[in-house]
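Report on the structure given below.
Omission of a single protein chain aside, the complex is shown with its protein chains in their original locations.
Up next, chain A:
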Amino acid sequence: MLEIRDLHATVADKPILKGLNLTIKPGEVHAIMGPNGSGKSTLANVLAGRDNYAITGGEALFEGKSLAELEPEERAQAGLFLAFQYPVEIPGVSNMEFLKAALESVRTAQGKEEWDSVTLLRQARAACKQVNLDASFLKRGVNEGFSGGEKKRNEIMQMLLMEPKLALLDETDSGLDIDALQTVAKGVNSLRSPERGIVLVTHYQRLLDYIVPDFVHVLSNGQIIKSGGKELALELEKKGYGWLTGEEESA
């Protein structure tokens, strides 16, 4: 479903991805690990279509369509979801109003049945419950005044409602305590299905204890330098990245 071939990308004109190859099939869970500055978050943001993140070579195909030609909203409508590393606060726009606009657009584009406001509210409340967010968060401004953990849970709550075909989670584990990590992992695991692809971008293997990946890739200097199964993550945890990249890791 996602086919990345020799992808080159720049952030504000600085080359970050330098020939990245990755294939993700439905039903698979991939973890992308790597030292700071290796390009992990860049990959997630390039795929979602953030401004200033430009594809300069190669291609990224989502279900056969070139992502470079799609606006961010078209990527979401096609079934791509990015859980942000740093979810932004939007005062004055309520979470509920935001979900309504998002779901209306995405469900219509995907030919799914439209949810009336009663159904939407019921679904949203259920999703909140699943990630331990009080339903009162629906009335608040998007992420406004949320703690770090609440923001991350809000991302997963949105993901549950959007039912993406491919979910990209950008360091969703960062800043979470162990309880929140388990809650988030449970939410993600509930979405695992034969039709859905999941990509976990993470710095630590800790998350992978709870969401067990099918594949683990190591990203360094804009390329995937090693791929393996879940045992690779454990090896990285023990040895660090230095033995692969040939450098001391700068933390």
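In the analysis below, contacts are C-beta pairs under 8 Å (C-beta built on N, C-alpha and C of every residue); 3 or more make two chains touch, one makes a residue touch a chain; residues count from 1.
Methods note: contacts and distances are computed from a predicted model.
You can't see one chain of this complex, but its UniProt record names it "ABC transporter permease", from the set "sulfate adenylyltransferase", "ABC transporter permease", "NADH-quinone oxidoreductase subunit K" or "Mammalian cell entry protein". Of the candidate positions A:17, A:106 or A:167, contact with the unshown chain belongs to A:106.
Per the touch definition above, the residue from A:2, A:32, A:96 or A:162 contacting the chain not shown is A:162.
Check A:5, A:50, A:206 or A:230 against the missing chain and you find that the one touching it is A:50. Summary of contacts with the chain left out: across A:9, A:82 or A:184, the touching residue is A:82. Even with one chain removed from view, chain A keeps its contact list with that chain: residues 48-51, 71-73, 75-77, 82, 84, 87-88, 90-93, 97-98, 101-102, 105-106, 109, 141-142, 158, 162.
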